[in-house]
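One structure coming up, written as structure tokens, with questions to follow.
A protein chain is absent from this complex, but the other protein chains hold their places.
Showing chain A:
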Amino acid sequence: MSVRVGVITFPGTLDDVDAARAARYAEAEAVPLWHGDPDLKGVDAVIVPGGFSYGDYLRCGAIARFAPVMGSVIEAAGKGMPVLGICNGFQILCEAGLLPGALIRNSGLHFVCKDQWLKVENNTTAWSSRYEKGAEILVPLKSGEGGYQATQSTVDELEGEGRVVFRYVGDNPNGSRNNIAGITSANGRVVGLMPHPEHAIDALTGPTDDGLGMFLSLMDAVVNA
């Protein structure tokens, strides 16, 4: 069977091409989804890629969250469809209420663009099962508003339930609470992270191929479902 992975393009999305390529590297069929079309085209999972949807106007992700396609994504996620938000996609999933918290301006004010080590804290989600718990992976981080913020009770809940999926290793690059780089929903199907696994799927074009594991994890989650 062919696993179909939808990749959304909003006005201002940048990383949809790399996200689709990553899905194909994992031997999925990448299906383009358009922000203005609520039709998910029968996909098995959705990637909300990075970029600057709607120019980051108002707040990052605040306007994209109301796009017609997002209504369908929110409904499908409620039924257990795996959804991955990368960078701006993570911001959109937070604005949409699929993940708790919010992303704010980096504490150092500068846009950060570098290869970043992450520690895998949870390998039971639909998007992280191929990693060993505690493994360290190197993927690009490129964002100006990547500081993860949430109320203390939300942070305590995420930590207590093991819902921090990735944590920054070494110096905190953006002021995120508890060095949080990525989190998951309570059911482990929706994951969002600021760094870019889709840029690290082949040593020819990225720092490593460490990011490919996320897309291979999804294949396992869909095939075993």
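Assume a contact is a pair of C-beta atoms (placed from the backbone, for glycine too) under 8 Å apart; a residue touches a chain by one contact, two chains touch by 3 or more; residues count from 1.
The rule is simple: contacts and distances are computed from a predicted model.
Peer 1: Name the absent chain as its UniProt record does, using one of the following: "Phosphoribosylformylglycinamidine synthase subunit PurS", "Glycerol-3-phosphate ABC transporter ATP-binding protein", "Sarcosine oxidase delta subunit" or "ABC-2 type transport system permease protein".
Peer 2: This omitted chain is identified in its UniProt record as "Phosphoribosylformylglycinamidine synthase subunit PurS".
Peer 1: Please pick, from A:18, A:56 or A:95, the residue that touches the omitted chain in the full complex.
Peer 2: A:95
Peer 1: Where the complex has a chain not shown, which of A:62, A:141 or A:222 is the residue touching it?
Peer 2: A:62
Peer 1: Specify the residue from the set A:123, A:149 or A:208 that touches the hidden chain.
Peer 2: Only one listed residue reaches the unshown chain, and that is A:149.
Peer 1: Since one chain has been left out of the picture, which residues of chain A touch it in the full complex?
Peer 2: Looking at chain A, the ones touching the missing chain are residues 58-59, 62, 66, 94-95, 100-102, 104-109, 147, 149-151, 175.
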